[in-house]
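Apart from one protein chain that is not included, each protein chain of the complex appears where it belongs.
For chain A:
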Amino acid sequence: MTQSVVVQVGQCGNQVGCRFWDLALREHAAVNKKGIYDEALSSFFRNIDTRSGGNGPDVYKGKICSLKARALLIDMEEGVVNEILQGPLRDVFDSKQLITDVSGSGNNWAVGHKVYGCRYRENIVEKLRKAAEHCDCLQCFFIIHSMGGGTGSGLGTFVLNLLEEEFPEVYRFVTSVYPSGEDDVITSPYNSVLAMKELNEHADCVLPIENESLFEIVNKIHQMINSGKLGSTVKQNSLVTSSSGSAKTLQEKPFDAMNNIVANLLLNLTSSARFEGSLNMDLNEISMNLVPFPRLHYLVSSLTPLYTLADVNVPSRRLDQMFSDAFSRDHQLIQADPKRSLYLACALLVRGNVQVSDLRRNIERLKPSLHFVSWNQEGWKTGLCSVPPVGHSHSLLALANNTCVKPTFIELKDRFMKLYKKKKQSIIIIIIIIIIIIIIIRNLAICQQYEVMWFESDIMFQNGDKACDQWRTGNALCELANWSDMNNDSQSWETGERYFCRIDYPLVLYGVFCWNRLENMEL
């Protein structure tokens, strides 16, 4: 059995991660009735003997003493991590698994990546090594972060870089929350694009997620609950957005429902690696089958069902509905419609009491409506896990390597270019203004020079021929030639003005024009 380590970076990463550990504990509690520390638990948790203090050796068999998560919590400000440590999950984390700072990254990728990266590099490497040493056979690192912020995107991608250097054999799965168009962080396009470059080169698999989609799913569920269609009720703990223990008294925090969806995604992804089934699908198989070319590793994910109705009998129609839903636009975790685009590869991970005939029947049924690339016409990877998630009798996770991620990335690029162009134009304007000022000063100096020379020539004429003779000889000739040239061109302030008019005046006009527009932010 292999182990995985979760690295949660930034506010978003830590909040999602917190929900993940909560739901993982709930899932294992539902399956593991005897309280024995088994191999399924060991993939995400360590079992520590608390009697010898926190530094005791791991207990590999026998009853569960104290479970510690295989996780690393990184945040450059203390608020979120402190909240986790004061909440119900405080015993799951060790103080040695945290890296925090006080001031935050100020929504700046460069601060997160370059400044904090350098400062905390040794610390991070040491803690990662420790976490890896506790694992018997480390297979995968899961990184959870957001792309719009500073810590999540900057320091998160720095950690990704580190993981590739220090542990090249271990897979790196990244769950990235992409910013939406109406994001309130102004620099989010810059942060996202800079982070994307790192993801392109160092991640094995990226699961992009958009807040808009999560929000729509949450709304849909609320509508379903509140409409009370046909007198059917929804089982509370089956909601893909619900937390453990169904906190009835506590007010759920605003992003909790959305974060639960992402946590469920991660749980379903790893379910076949943890629990038994008739057709196992391990994490390295996901990377092997869904990544045909090294840089095309962005997977669109969808989770169904979102809730279970409280009837006991589940006719196979419901099962087929689950498969159809997985390919519909509403259930995808990014704003995209995979049915309209080209599939390079698709994976279906089914949990629960579903047999291979149901799977084959649904694949046959759905194939005609999906477009697959020419060299991969039967590009399906399937997995069957016998243990269903909590509250459901079966569930399906669909991962698709599909060209529908293109519009999302193009939009991101457009937002980046809009900001960048504005910045570029304002730099140009500033440079032009500086040039204009230099020209003005130069012209003033020339005019002054003209005046000086004019006076001098006056004096010279007043001094009579003698001076003229002197002027006409030797080096003075050259000066006279130069001076007479200049004199010929622009001997008066008026001619100086003419010179000024010819070249410099249009420049000044343009400068004023740009300044005007800059003030009105019309550029």
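Methods note: contacts are C-beta pairs under 8 Å (C-beta built on N, C-alpha and C of every residue); 3 or more make two chains touch, one makes a residue touch a chain; residues count from 1.
Keep in mind that, in the parts below, contacts and distances are computed from a predicted model.
Colleague: For the chain that's not shown, choose its UniProt protein name out of "U6 small nuclear RNA (adenine-(43)-N(6))-methyltransferase", "Exosome complex component RRP4", "Tubulin delta chain" or "Methionine aminopeptidase".
Modeller: Its UniProt record gives the name "Tubulin delta chain".
Colleague: May I ask which residue of A:61, A:222 or A:360 touches the chain that does not appear here?
Modeller: Of all options in A:61, A:222 or A:360, contact with the hidden chain holds for A:360.
Colleague: Which listed residue (A:36, A:118, A:186 or A:279) would be found touching the missing chain in the intact complex?
Modeller: A:279
Colleague: So which bits of chain A touch the chain we can't see?
Modeller: Touching the missing chain: residues 1-2, 39, 136-137, 139, 276, 278-280, 282, 284-285, 287-294, 345, 355-358, 360, 363-364, 367, 374-382, 384.
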